[in-house]
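Just one protein chain is left out here, and the rest sit where they should.
The letters A, B and C name the chains in turn, as written, and every chain counts its residues from 1.
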Amino acid sequence: MTDKGVVYDLGYVPYEGERGARRGAIATTYRDGIFRVFGIRRRARKKILPWSLVVLAILPATVFVGFAFLLSTFSPEADSPFGGHGEYFTITGSVVLLFVALAGPELLIPDRREGVLSIYSSRPLTPDDYIGTRAASLLTVVAGFMLIPQVLMYIGFAALSSSGFFSALLDNADEIPKILATSVVYAVAIAPLVLLISTIASRKAAATGIYLGVLFVGTGLAAALVEATSVPGSRFAALLALGEHADYVRDWVFGLAVSSDRVMATAGFDPWVSLAVIAVVAVASSIFVVWRYRRLM
Amino acid sequence: MRAAWAITTTTIRQLLGVRRLILFGLAELAPAGVLLLMTQTLAEEAALDRLLAMVAALYFPLFVPIVTLIVAASALGDERRDGTLSFLVLRPIPRSVIALSKFGGAVIVAAGLNIFGALALTAAYGIETGSWNLVVPLVVGGAFASIVYASLFVPLGFFTDRAVLVGLVFVFIFENAVVSALNGLSSLSPWRIGMSAFTGLAPTEVAAELSEFGGASLSSFGTALFRTVLIAALSIAATTMVLRRRDLT
Amino acid sequence: MTTNPALVESPTVELDDTSKWFGQKVAVSNVTCSFGPGVTGLLGPNGAGKTTMLRMLTGLIRPSQGSVRVLGVWPRTSPSVYAEVGLVPEEAAVYPALTAREYVRYAATLSGIADVDEATARAIDTVALGEPADRKLAGYSKGMRQRAKVAAALVSDPQVLLLDEPLNGTDPVQRLHLINLFQRLGSEGRTVIVSSHILDEVDRMSDRVIAIVDGRLAAAGDVAAIREAMSDIPYRVRIESDSTRVLAARLLEEALVHGVSVDGGILHVETGDLAALGRRVPAVAREVDARITSFQPEDASLESVFRYLVRR
Partner (left out) sequence: MSEAPILSARDLGLAYGSIVALHGVDFDLPPGRIGLVGANGAGKTTLIKILLGILKPTLGSASVLGFDATSDMLDVRSRIGYLPETDCLPLDITAANFVVYAAGLAGLPANAARQRASDVLTLVGLEEERFRPIEGFSTGMKQRTKLAQAIVHDPELVFLDEPTAGLDPEGREEMLELISRLGGFGINVLVSSHVLGDIERTCDWVLMLDGGRVLRSGPLSHLVDADVVAVEVIGDSDVVAQHLIAAGAAVDATGPRLLVSTTTDDPFRLVRDALAETGTGMRSMGPKATTLEDVFLEGSES
């Protein structure tokens, strides 16, 4: 063997490196889920909607903090417009609803329509891994929407409060469990349903349309039916107002005054009934989605 | 012409799968459903006003165009997309016969569905008030509007895959916004032609009532009939020209 | 009179100096050729203009220049000729809501056949569609859908049959059945034009080929003649024998042998004239008593011809 010269076969180099198998596959799917819903590594057109919704969720928080900062320096005694962490959920609640109406279908439908599931079925992933990871990506994004603005405000106001940063942090510590609990309630109320619809519908636009339809039109219809008191048992129609259950629980958790047009209230239901409805819908949706994907993959 | 009838029936089967039939069937019942709901809540208003509100605000400007649009746009659109156009065109049949049969199939399905909607609506009204004199006018009005809409949307389906989108833009922007602003164009608005046919056949006081709704300047029944036939003929001629001259990939 | 292999004596389908462009892209440029009774293979890499040519032949698209004649007329202006033309398109091109029998019946009705039922039954038997004929086309596998399309094209007993990738997705049994069918149709005097990428099957089906590369007529005629016309590319022949070195030396003395390379027990011989080599080798081998166990041309097949055409 001449030691003066060698020709390397550039054709193919076997891979001896580390193989993460199932753990690596799940991590990759999870990261792809997050990239997909924010349009990362996709055409610019796909980035506009998601990122504008992110701005919509965070901007009011920054405005509140900014405003509070201005007030504290110029006229400390005026009360700030900030209605409290509970109130803010009205903003993030509806923004995340729109986001999820787009993100849910984006996470599930292309993989099915384009046949990419057959690639997932040849990789070290079980069907439950796949759908579980997709759900995890969605829940992560929802949690982000819910918590980031709240944390921003929590720290912002603590920094500005007259009684010093750290003591302020401790004073309204009782807000933290409420914020976390409400975030969970919102996440459980909106994520499973969109995954259910995205499993059934074959087109993204249709899935988004049906999801928003079920929430808004459903709630409107429920309100109308509840009023048609001549029909016996019409008050149970309030349970169909899926769009409002999370808000109703939020009012209860934060002890806010319940507004008059809250369907569940007019139908005379307690907040825990809403909680139950949210739980039932979430469980039923998850069971169906998992069952469906076990047959698809 | 056995071939013509074969194209028409096959088109009907294509446009009206079981799923679509159920979907559209239910959709067509919606106006009647809303009418019943209204009688529950707005009991005090006269039944005729409620019906005419439905007819002028929902049935003609919304239901007839959208149902016809979805059906008619896929009459030729599906053939082009599924690549079956060559199956249809490479036949010893004059292009005009193909155009006519395709148009016929689309109209039969669209008008059929819309007539079903009209019957449901006028039946709900008939049950409540006992007067059935509006059944024929609404059925004929619905049919006319379907024919005119089909005349626009069948060729449109051939030219663009986004025919439904373009159609919706036409219905909501041109018809409902522009025309109601510039009344002169109303003779071009398919649903107004349908409504003219309806008011033309309906008892005179109905025409007076309708004049309050949306100020649509309606023509006589004869004009509506003439316009419907003219637009349909033009549409079939246009489709025939397209089948003769254009590349049919 | 040097006959032009691209033209046939009694043409049923003729292209005269036809071109087709879509905006700036010229898909087909100045193609003059004709097709007659028998099976003709239409070949070309993707995007070479093969599909555009087929669509011009059927009259689906109008040539930008030049003329197309099918059975003497231009189909676009006299659709009556379509009673004699059958097309198996490459796209899905079936009505999912119909069953195969209804689909074939529909074709028969549109072609103005007198006895539709008889023609439909015959066509379905010809492609041996059998029991699934009464199942909806939506649930058909690719192979079965192809046979339904062939049946629909045959139902009007056409004189001219245009087949675009007819064997796509069919399994070996169905392929052989269809290849024999197309050969029979060709031998019955019908004009069968087959466009396919599986060249050894085209070679078996057709006795003549028309090759299109980058929109231009690259070659026409039967495979052996085309290969011979490529005089700038010598033939390569692979010979196995028990005394390769002796045979190699002896063959080099032959004028028609351009070169010989020895690779273990295998001889690769280059020559300008394959037929002449085929005649000389047995005599030469007997002379040096070399036992030949294999004599195979390596680049005379349609696949090799095609490869050289595309690379020119």
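Criterion: contacts are C-beta pairs under 8 Å (C-beta built on N, C-alpha and C of every residue); 3 or more make two chains touch, one makes a residue touch a chain.
Source: prediction; values computed, not measured.
Across the complete structure, the visible chains that the omitted chain touches are A, C. Only one residue in the set C:Q174, C:T191, C:S206 or C:T244 touches the chain that does not appear here, and it is C:Q174.
Check C:F35, C:Y82, C:Y103 or C:F306 against the missing chain and you find that the one touching it is C:F306. Although one chain is not displayed, chain C still touches it through residues 43-47, 141, 143-144, 168-176, 197-200, 240, 274-283, 285-286, 291-297, 303, 306-307, 310.
The missing chain lies against chain A, touching residues 11-15, 17-25, 27-29, 31-32, 41-43, 46, 110-111, 114-116, 118-126, 297.
Here is the rule we use: only the chains that are shown with their structure count from here on.
Among the remaining chains, the Cα-based centre furthest from that of chain C is the centre of A.
Closest chain to the protein centre (all Cα atoms averaged), using per-chain Cα means: B. The mean-CA centres of chain A and chain C are about 58 angstrom from one another, to the nearest whole unit. If you average the CA atoms of chain A and of chain B, the two centres end up 42 Å from each other. Averaging C-alpha coordinates per chain places the centre of chain B 49 Å away from that of chain C.
Counting partner chains per residue, chain A shows two or more touched chains at no residue at all.
Taken residue by residue, chain C touches two or more other chains at no position, since every residue touches fewer.
By the touch criterion stated above, chain C contacts chain B in their complex at residues 55, 58-62, 75-76, 79-83, 85, 87, 89, 91-98, 106-107, 109-112, 152. Residues of chain B that touch chain C in their complex: 2-3, 6-7, 10, 13-14, 17, 82-95, 244-245, 247-249.
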